[in-house]
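Here's the structure we're looking at; comments come further down.
Of the protein chains in this complex, one is absent; all others appear in place.
As written, the chain order gives the labels A and B, with residue 1 at the start of each chain.
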Amino acid sequence: MKVLASLRARRPVLWRAVATIVLVCVALVVSDHVSALTDYYLADAAAMSIVMVGLSFLTGVSGQVSLGNGAFMGVGAYTAAIWADHHAHTPIAANLALATLVGAIVGLLVGLPATRLRGPYLAGMTIAIGVAFTSIIAEFGSWTNGDQGLALPRPVGPPKWLVQYLHSTPTAARPGNMWLADIAVVTAGIAFFFMANLFRSRTGRAMRLVRENEVAAEIAGVSLPRARVLAFVVAAACAGLGGALTTIIAGLVSPSTFELSLSIEMLTLLVIGGIGTLSGALLGGIFYAYSSTWITSLVNATGLKPTSNLAASLNGIIFGGLLIVFVLLAPLGLTGTTRFVIVRRLRASRASAADARPVP
Amino acid sequence: MDGFLTSRNVTDVLEGIVQGVVVGLVALGLVLIWRATRVLNFALGAIATFAAYLGMGLLSYHVGFWWCFVLCIPFGMVLGGVAERVFVRPLYGKPELNPIVATVGLLLLIEAVVGAIWSTTTRAIPVPFSFIRWTLDGNPFALSPLSVFQISAALVLALAIGALFRFTNLGLQLRATAHAPEVSRLLGVRVGRMLTLGWMLSCSVGAVAAVIVASGFATGLTPSEMEAPFAVGFIAAAVGGLDNPIGALFAGIAFGVIEQFVTDYLNANLVLPVALGVLILVLVLRPQGVFSRQVARRV
Partner (left out) sequence: MSPLHLTRLVTRVAVVCASLALAAVGLTAATAAAAGTATPNVTGVTGTSITIGATVPLTGIASPGYNEVAKAAAAVFNWVNNHGKVNGRKILYDLVDDCYGTPGFGCKGNPDVHADTVTLVTKDHVFATVGSLGTPTQAPERAYLKSVDTPQLMVNSGSIDWNCVGGSGTPSSDCNGTTYPGLTGWQPSYTTESKILAKYIKANYAGKKVCFLGQSDDFGHNGYLGLTYGGIHPVVTRFYSVDALVVSGAASITPYIESFQSAGCSVVYLDTIPGATAAALGNAEALSYKPQWVISSVGSDPTTVATELGSTPDSEPGAISFAYLATTNGFTDPWISWTYKVLEAAPGLFPGFKSTSVLNGNEAYGVAWGVAFVEALRAAGRNFTQASFLHILTTMKFETPAITPLQYSATNHQGLIAGFVDKIKSKTATEPAPGKDGNKTVWVTKSTSASPVTSTTVLSLTVPSWLK
């Protein structure tokens, strides 16, 4: 363990690479042993956590509130679908890279006017973007097929060797879903590796300084507008990648997925998971994939009639309630608060250990 | 003259004003809260809707329409006061993300609670004004008794709020608290109470807006009715300048007119993107707002 700790201190990038590879391998093994439906949720969770890690960076690290991240995700999702419709034989990796790039460009376009805004103005502008996205999709119906959405020309299928490997699976869905989960997990691994380095890098530290104390940041030579725009670019690129991944997983894209409620849900789950952290984004992704299932189980467990008013509104009550509770009582989210508690305990034990040492 | 009054453009302007007074009231409400507490209240529309449901809910107890309408105002005040005290007061001084997230949470929660109590089915309001438009020389004119009621209710309320601020002691205290809270405290103003009062006034303005929105034909009260007016209302407030109530009201009405022209000449889908475009344009050219007197901070 000491070896690992010193590796972490001396060569952090290598440590992160190793950690990522190990986690990805574990996830790949897991995807082989669970049901097709769980594989689908796993894929969804991985895609969403990529989007959330970008938002975690934007809102948590650089302090810019964004309630329009769903729109960036939609940009990536539609880019992947429209490109695939016209160029059906592009390899998946190229498609994802394109969506990331387009997302980054849109992030730049949004980030530039956004540098002039603070707090609520910025939040309000991002809300307007989040709301306007579906209208824009409906307007360009000849490209986007409007309300009806776009389907990928061929659903993404597993390679032959994998199918033969799982030859006797009970339903046809299983190798397909497992392959999707694997793609998603590997992509998430790459994205998280990149973001982990970014969080801890000089750029990340500069962003935190900008968020906390603008004057100090300026004195330290940080260019404020550049830092802010960069944060938007990164968040939008992550969102674009995650969005394209969801298109590949679902085999289709539809505007109703990218309403304002998606952006709000993302922010809520991130606040619960822990804003400004990587693990918070990971938790947020998992919560997102399973939220409907859990709420349905809750409705069944409490014996509520599924079509009653209360059951239909339960989603909003739970999300709204959780958001308020966390903001008032645990604004650092689950991971942040846990970390805080652990650090405090460590410090307390170290202090008492220091006390125990005889003073020379 | 009659031909002019029933022409397409004049019709659009008048219809736009009818839509715009609601947006203006929302913008006014947002500015009131911003000036008082420097918080952007994302839950304004939801609180307003809740108050409207409560007020109009009295109809089933055989209370007359006018009483119900007027009672929406105190319901709005109570809800706004509770919201500020319980959910927002603990967050003053925290990072600016926190009150934003808290009010977004309130928005979700309150809309869901309204849906849970009254269901999401639209509830028509029996407004005692005909929605049939007047005709001039056989051609329909843009206004009907109902739309005149909608415009008047909004303007009367805005004037009342304006009079409160300008001509009463309480209004003076509110303005002082907004400009210089520390000095006001030293002068004996109960600053905490003024903050809560700012929220109460704002939510009562919103409640009236919610009733106006629901009073149209083929529509009624729904839990999410204020979502779109909120989005455009925020844009109007930002464009007008978050510290200027009159500017916000006028900006709201202007946006209503723009909306109507966009729907008529282009497409109803483009209303929000166009509003967004106007917002970005204004923020790039004059970030403090069109009517604001403050100097913007340059990055």
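One rule holds in what follows: a contact is a pair of C-beta atoms (placed from the backbone, for glycine too) under 8 Å apart; a residue touches a chain by one contact, two chains touch by 3 or more.
In this text the structure is predicted, and so the values were computed from the model without any measurement.
*Asks:* Can you tell me which of B:Leu108, B:Leu174 or B:Met194 touches the chain that was removed from the display?
*Replies:* Only one listed residue reaches the unshown chain, and that is B:Leu108.
*Asks:* On subunit A, what residues meet the omitted chain?
*Replies:* 3-4, 6-7, 10-11, 18, 21-22, 25-26, 28-29, 32-33, 35-37, 40-41, 44, 134-135, 138, 141, 146-155, 157, 165-174, 176-177, 250-252, 254, 256-257, 259-261, 292-293, 295-296, 299, 306-307, 311-316, 319
*Asks:* What residue numbers in subunit B mark contact with the hidden partner chain?
*Replies:* Against the missing chain, subunit B presents residues 8, 11-12, 15, 19, 108, 111-112, 115, 120-126, 131-133, 135, 140, 144, 216-220, 223-224, 227-228, 260, 263-264, 267-269, 271-272.
FYI, only the chains that are shown with their structure count from here on.
*Asks:* Please tell me the distance, in whole Å, between the geometric centres of subunit A and subunit B computed from their C-alpha atoms.
*Replies:* Roughly 34 Å, centre to centre.
*Asks:* So in the complex, the part of subunit B that touches subunit A is made up of which residues?
*Replies:* 34, 39-40, 42, 87, 90-91, 94-98, 100-102, 104-113, 115-120, 227-228, 231, 234-235, 238, 242, 267, 269-273, 275-276, 279-280, 283-284, 287, 296-297, 299
*Asks:* Show which residues of subunit A lie in contact with subunit B when the two form their complex.
*Replies:* My answer: residues 59, 63, 65, 67, 113, 115-121, 123-125, 127-129, 131-132, 135-136, 138-139, 224-225, 228, 260, 264, 267-268, 271, 275, 309-310, 312-317, 319-324, 327-328, 331.
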